[in-house]
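A single protein chain has been omitted from the complex, and every remaining protein chain is retained in its original position.
Chain nomenclature is as follows: A and B, assigned in order of appearance, with residue numbering initiated at 1 for each chain independently.
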Amino acid sequence: MKKLKLMSFILIICLLAGSLAGCSKGNDQAKDTSVTENQSSSAAEKDSSSSSGKATFWNDKLAGVAEISKKLSDAWSSSAGLTVDINSYGDTASYQTAVSQSIDDADAAPHLFTWWSGEQLETLATSGKLMELDDVWEKIIEMGVSPDIKEALSYSGHAYAVPYSLLNNVIIYNKDAFKKAGITDTPKTFDEFLEDCQKLVDAGITPIGLKNDSWASFIWFQAITASYDPNLYLGICDGSIKYTDERMVEVLEIWQDMFRKGYFAEPVAHSDNLKRIALGECAMFIEPQGEVTSLQNEYGLVSGENVDAFALPSMHGDKAVVFFEVAPMSVPAVVKDPETSKKLIEAYYTKETQTVTLKEEGIVLTNTVDIDDPTLAKINAMVADTDNYQSILRFYENTPSALRDHALVELAKFMDGQQDVMTTLENIQKKADEVFGN
Amino acid sequence: MNKGNSIKNFLISKKDYLYILPAVILITAFFISSIVFTIYLSFYSWDGFSDKVFVGFENYKKLFTDSNFQISVMNTCLWVVLSLVISLILPLFFAILIVNSTRSSLFKNIFYFPSTLSSTVGGLIMTALLSMYGIPQVFGLLGYDSLVKDWLSIPYVNTIVMIFMGTWQGIGMNMLLFIAGLRNLDRSPIESAQIDGASKMTLFRKVILPALKPTTIVVVLMSLVNNFKVFDNIWVMTKGGPYRSSETLALTMYTETFVRNNYGGGAAVAVILTLVIIIVSYFNLKNTFKSNEG
Partner (left out) sequence: MKETLMIKLDKKGQILVDTILSIFGLIWMLPVIFSFIGSMKEKQEYNLTFLWDLPKQINWIENIKYIHEYSNVYQSIGNSLFYSLCGAVGSAFFALLAAYGLTTLKIKHRMFWFMVIYSGTIFPLQLYLIPVFKAYQKLGLYDTRLGLIIFYIAICIPFSMFVLRNFFLGISRDLVEAAKIDGASDFSILWRIFVPMSKAPLSVVFMTQFAWCYNELMFGITFVKSNDIKPVMATISTFTGNKPAMLVACAITSIPTIILYLLLNKNFNYGIVYQSK
C-alpha cells in the first residue's frame, strides 16, 4: 500500500510538473510564436508577419528529418535576414487538409509551401489560388536557376511556382559490386548493359534492386521505353502513340526477358533496398540523385569510391535519357505580405542555402555552388551535356493522373508476373482511350 | 390547472436530460456534424480546392463498378473476420493460462505491455521486424531460403502477416477483460462440475464459456468496430499494396480523398463503411439492450 501511495504521489508530481512545463511559453529553439492557454483567436495572437521579419514555409518533405530541417532553416534564415519557420507535415492527409483549408485565409496562409507538380499544381493555378511569380523568376534565373524549368511550372503563360528541387533519376550503382563481377566501366550500349547484368548474376549479385512502393512501377518502364526510342516514350505520355503499338510490345518483351533472366530482385521496402545496395547484394537501382546523399549519410558509402551513376544507354543510338522531376513551391494568392514571400524565395537560391540543400539532401538548383560530391557533379554534367543526353519529365507527372494511376497498377501486376505483356498493354490502352478520348 | 406550475413541472421533469446534454452536444458538434458533411460531400465532385460540383449518385455508381472497390470490400471482410477470430481466441487463451498460473501478474504485464505503446512506436518496431533483414532472415538462417523475401509484398499473405503483427499491440485490452471476466465467475458451478469428474474440456465448453458470454459480447463489439476502422497498421506496412491488393475500405477512403484528391468519391466510401459498421454494431448492441429493458 505504501509503495502504491508513493508511486501515485510521484506520478501526480510528474503530471503537475509536466503540465506546468507544457503550459509555459514557447522555447527559444523553436523560435515560434508562443501560444498560451485559453486561446480564443490564434490569428489575433500571432505576430503579424509583416512587421516582425518572420516567414513560414510549409512542406511535406522534411517531416522525418529534424536534423536537415534545422540546418536548412538556419542557412535560409541567415540568407534572408528573416526568421524562417519550417512546418513539416509527414502525413499526406494532414498536409492537404492544412493547405486546402488555409490557402484562402490571409491570416493562416503560409508564405511559401511545397506542392505536387502536374495536375495538382494546375488545379491550384487555374483556380486563382496562387500568386503569379514571373518577376521572381527573372531574379532567380539571374541567380543561376535553369530557365527550362519555368515551362513545367507555368500555366496560361504565367509561372505559378518555383522549384524546391529538381531531381534527376539515373542508375545509381555500387562500384564494389561491379568490380566483383569484373565490370570495369559503365556500359555504353544497351547490349553492354545486358551483358553487365549477366556478369553480375554470374558473380552471385542480383543486378537491379526494386522497391515495393506501389506508385513506383513506372520507373523501369519509362527507362526501357525511352531507351528504345525517346519519342516513343513521349508519344505514349501524350496519347499520340498507343500502348498497344508493336514497339511497346517489343519493349515489354525485352523487360520481361530481363525478369526471366533474374536481373531484377524481389521488391522490398525502400530502406531495405538502400541497404542491400549498400551491402552489395544488389548492384544498382534507378533513383533520384538525392539517394546518393542518402547512401553516404545513412549507410556510410563514399561517393566516387563505391557509389557512382550512369544513364541507361539507348538501344538504337539515340541520346541517353535522364528523367527529371520537379517539386514546386508556390505562394498563396491571398498572402498578406508578398514581399516577404519573394524575399524568402530569393534567399532559397543563394549559395549559402543551396550549399545546405546539396549537402543534406543532394538537391541543388543553381550553378553557383561547388559540387564536391563527384557523383552528383557527374550527374549535373550529364544533364548539361545536351549532345549526348536528353532530359525528359518523368512519367508520373507527364501523363494524366487518372491514366497514370491505372497504368501503375497494371505495370505492377506485370512486374509481379501476374499478367502477360498483351493483357497489360491492352488494359492500359483501354483507360488511355477513355482519358485521351480516342 | 395553474399554467405557471405546469411549465415549471415540465422543466423540472426535463432536468434529467441535463445529464446527457454535455455528451450529446459534444458528440453532435464534432462527429455527427462531420458525418452529415461527409454525406453531403458524397453527392458532389470536389478536389479540395475548386468549387464543388453536384453529381448526384455518380460517385456511388462509379464505386460499385470499380474492381478495386470490390477487392477492397473483400479485403475488409477478410480482415474483420480473421481479426475477430484471433482477437477472441488468443486473448482468451492467454487469459485462461494466466489465471491459472503462479505468476499471473508478471505474465499479465508482459502481454499487456505492448498495448501501452503508441502505434507510431509499434509501427516502427513492426516494420523493422518484418523488413527483409528482420524475421525473414531468421528463417534463412534456419535453412528456409525461399522465405527470405519481403512478406509484406505478397498479396493476401501480407494481410495475414499484418493481422498477426497487429495482435502484438492489439490483444492487451481484450485479455484484461477476459481475465476480469474469468475471475468474476461463480466458483460453485465450476467446483461442482469438477467434483462430478468432468474433464477439463467439458468443463471449459459447458461451464466456463457460457458464463463468459457478457464479457465476450463486449469484446466482440469493440473488436468488430475497431477492425472495420483499422488504418494505421495497414498504411504503415503496405499502404494498401502491392497494386492495391491489401486495401481495406478505410484505406480506400483515405487514398481517394487525400491521394487521388477525389473528395466526393472518398466521402461515398466513408458513407458505405459507416453504414456497414452501424448495421453490424446494431445487432450486437440490441443484445445488451434486450437484457436491460426486458
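By our rule, a residue touches a chain if its C-beta (ideal position, glycine included) is under 8 Å from a C-beta of that chain, and two chains touch if they have at least 3 such contacts.
Source: prediction; values computed, not measured.
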Residue in contact with the excluded chain [from B:Leu84, B:Val99 or B:Val220] | B:Val99
Contact partner of the left-out chain, one of B:Ile110, B:Val157 or B:Leu209 | B:Ile110
The listed residue (B:Ile7, B:Ile35, B:Val157 or B:Leu209) that touches the chain absent from the view is B:Ile35
Could I get the residues of subunit B that touch the absent chain, sorted low to high?
-> 13, 16-20, 22-24, 26-35, 37-38, 94, 96-105, 107-121, 124-126, 128-129, 133-134, 137, 168, 173, 176-177, 179-185, 190, 194, 200, 203, 213-215, 218, 225, 229, 231-232, 250, 253-254, 257, 263, 270, 273-274, 277-278, 281, 285, 288-289, 291-293
Can you list, in ascending order, the subunit A residues touching the missing chain?
-> 4, 7-8, 11, 14-15, 17-27, 29-30, 32-35, 37-44, 63-70, 87-91, 93-94, 97-98, 100-102, 105, 108, 271, 274-275, 278-279, 298-300
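Here is the rule we go by: only the chains that are shown with their structure count from here on.
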Separation of the C-alpha centres, subunit A versus subunit B, in whole Å, is 35
In the complex, the residues of subunit B that touch subunit A are 47-50, 68, 127, 131-133, 149-150, 152-153, 239-244, 254, 257-261
Can you list the subunit A residues touching subunit B in their complex?
-> 92-93, 96-97, 100, 103, 120, 123-124, 127, 129, 212-214, 217, 266-269, 271-272, 275-276, 401, 405, 408-409, 412-413, 416
